[in-house]
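Structure below; questions to follow.
All protein chains of the complex are present and in place, except for one that has been dropped.
Note that the chains take the letters A and B in the order they are written out, and that residue 1 is the start of every chain.
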Amino acid sequence: MPPNLPRVSASVALPKPALQQVFDNLRAAGFTLVGPTVRDGTIVLDEIARLDDLPVGWTDEQEPGRYRLKKTREAQYFNYGVGPHAWKQFLHPSCLRLFSVEKSNGSWVFRPPEEPPPRYAFVGVRACDVAAIGILDRVLLGGEFRDPHYARRRENVFALVVNCARVNPTCFCTSMKTGPRATTGFDLALTELPEIFLVAVGSDAGSEMLRDTPWEAATAFDLGRAARAMQDVERQVERQLKTDDLPRLLYDNLEHPHWDEVATRCLSCANCTLVCPTCFCTTVVDTSDLRGTKGERIRLADSCFNRDFSHVFGGNIRPNIRSRYRQWLSHKLASWIDQFGTSGCVGCGRCITWCPVGIEITEEVNALRGKAAK
Amino acid sequence: MSVASPAMEIRNPADPMLPRPAVIQAIRPEAAGIATYSLAFVDPADRDAYHFRPGQFNMLYLPGVGEVAISLSSDPAESQVLGHTVRYAGNVTRAIGRLKVGDMLGVRGPYGSHWPLEDAVGKNLIIVAGGIGLPPLRPVILSILSQRDAFGRVLLLYGARTPADLLYTREFGRWREAGIEVNISVDVADESWRGKVGVVPQLFYFVRMEHQNTLVLTCGPEIMMRFVIYEALARRIPKNAIYISMERNMKCAVGFCGHCQYGPNFICKQGPVFNYAAIEPFFGKEDF
Partner (left out) sequence: MTSDARPKLAVHKFASCDGCQLALLSLEDELLSLVGEVEVAYFLEASSTTIEGPYDVALVEGSITTAHDAERIQAVRKDAKYLIAIGACATAGGIQALRNWKDLDDFIRAVYATPAFIHSLEKSTPISSHVAVDFQLNGCPINKYQLLEVITALLQGRVPHLASHAVCMECKRRGTVCITVAQGIPCLGPLTHAGCGAICPAYNRGCYGCFGPMETPNPDSLTSHLRKTGVPADELVRLLRGFTGFAEAFRSASEKLEKTAP
């Protein structure tokens, strides 16, 4: 490593405008930058190029079933929580051609997609979402079979992580032990302070992207106020999900009357699963021309809340909302642990904010435990 | 560990969702709306690389129509030509029913768990099948035929709705000659029927078998398997000596799509063949 670049695991101070140089370095290295940007009254994840593509001076208000964007007086870069999008939309796209097929010389010829996916630099990944990517890795790469489409996107990702500066009432990362500060899983991790970013260097690639920036070694003062800021943020997390009795609580209560109660509120609309950063279920659609001589197999995001998800010949395994909500919750918090050695929930709170009727996963678990919902 | 470098090896994995072309070599009608398709991969390398174990399944793909999970029903020792007994019930299987010898389809597999044939060596076996549940067990029977002395008593309890729905009837003679006790019943008899009438689990009433050294392998409708388990347990056959084959919606067969989840299990990975003791808490649970 040349002496003008920091070592891995070093913390450096970077003047905020110099983040543009990092963006430029990433782009010069062939990365497609995606990160938070304001669109449709929210902060979405989309292609970005410049610092002013970021939601500078914006913040969000989130509560069950409600999201609003607000202007702030301070021009902070990352003063908001996770939005309606998650990184899985880039790593595990909601619509993907698995292969095309054509009849040629009497045989079927199957062709996988050839064009290489973009090399992504993820900008502004939060600690909970770092954990979510780690969970998707286990699901799609960790078993006997590996998803080559996920792998091709995943292997080149550069992660510019941001530690959370504020907490929404929907967040419960501290319960799931995923945040609000990222301790692993980043190439660079920023903590936003009033005039600088405190940057933790997580990899050689991360260090390389600080080339030509006016970084300086972090002072004890910088480290101290960043640590205090993170402690403050952590204390702000109010929502709790007690996990020590999971997965037993769910397995033992598959016939709990509360499933019927939540079924009166749940719309089975699948929004929670689609905004969830770890829900990975897909379906396939086969298309063909009118003569049936060529076709394609398309993989689409699916949800356990859809009837066709559990269709078998002669009927449906989960014909009602009760059984679908039970499947989702008990998978997310219980059977996921058996399947992949980790909970399927990272405490990001997206399913709470983006449920059109504001159903709270944390409250449903409490209700199963016998407490009255708040 | 960085987000950019996951703990799992990810370089250039093979695509497990890509079918390989195969040709239909023979179609043998078995019953009304049911036939056995003998398939061979077009590419000799695919044929040589392919090996399966009794109870495993393939995904059969028809372009533009879709894919369906079908158990292998042929002899595992003969993996150059793969037998699939198909009932024309759903979208894909009905389209398969319109294919002819020489037609092509896509095949990928084998997937899933298998019947515990190794554990059964030296033991008695009660094989219980209902209707289209016999094909996934046929590889077990064929494997036993080739090494009959390795097993104790082998009973097949098999039933179908009517005599015309019984599968593989022309093979029963050979199975009996090899010392497999074949017991058949039908739910509804016709004039020609001389055998037993009743649901499959009732065939247990005629079984006299020691319980300590016996495995039960069963495949059929879930409701049938529930009663098979009941009858087996009533005969003091332990839970962990009972194996069942489950069915759920299957899309990818490799654990990615999430459709076939059954509590902590994926039917395509831990199943379709399960030890009953492992899934007892979930088996028979309504809408689960």
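By our rule, a residue touches a chain if its C-beta (ideal position, glycine included) is under 8 Å from a C-beta of that chain, and two chains touch if they have at least 3 such contacts.
All of these numbers come straight from a predicted model, not from anything done at the bench.
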| item | value |
| --- | --- |
| Residue of A:Val34, A:Leu241, A:Val275 or A:Leu368 in touch with the missing chain, whole complex considered | A:Val275 |
| Residue, one of A:Thr32, A:Asn156 or A:Ser288, that touches the chain absent here | A:Ser288 |
| In subunit B, positions touching the absent partner | 64-66, 91-92, 94-95, 98 |
| Missing-chain contacts mapped onto subunit A | 39-42, 44, 65-69, 83-85, 89, 94-95, 264-271, 274-275, 285-292, 300-301, 303, 305-308, 320-321, 324, 353-358 |
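Definition applied: only the chains that are shown with their structure count from here on.
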| item | value |
| --- | --- |
| Mean-CA-position distance for subunit B and subunit A (Å) | 39 |
| Subunit A to subunit B touching residues, read off their complex | 98-99, 101, 103, 106-110, 112, 122, 125, 130, 133-134, 137-148, 151, 154-159, 161, 184-187, 202-203, 205-206, 251, 254-255, 280-284, 286-289, 292, 294-295, 302, 304, 309-314, 317-320, 322-323, 326-327, 330-331, 334-335, 338-339 |
| Subunit A contact footprint on subunit B (complex, rising order) | 1-21, 23, 42, 63-67, 89-90, 104-106, 247-249, 251-252, 254-259, 261, 263-266, 269, 281-282, 285-288 |
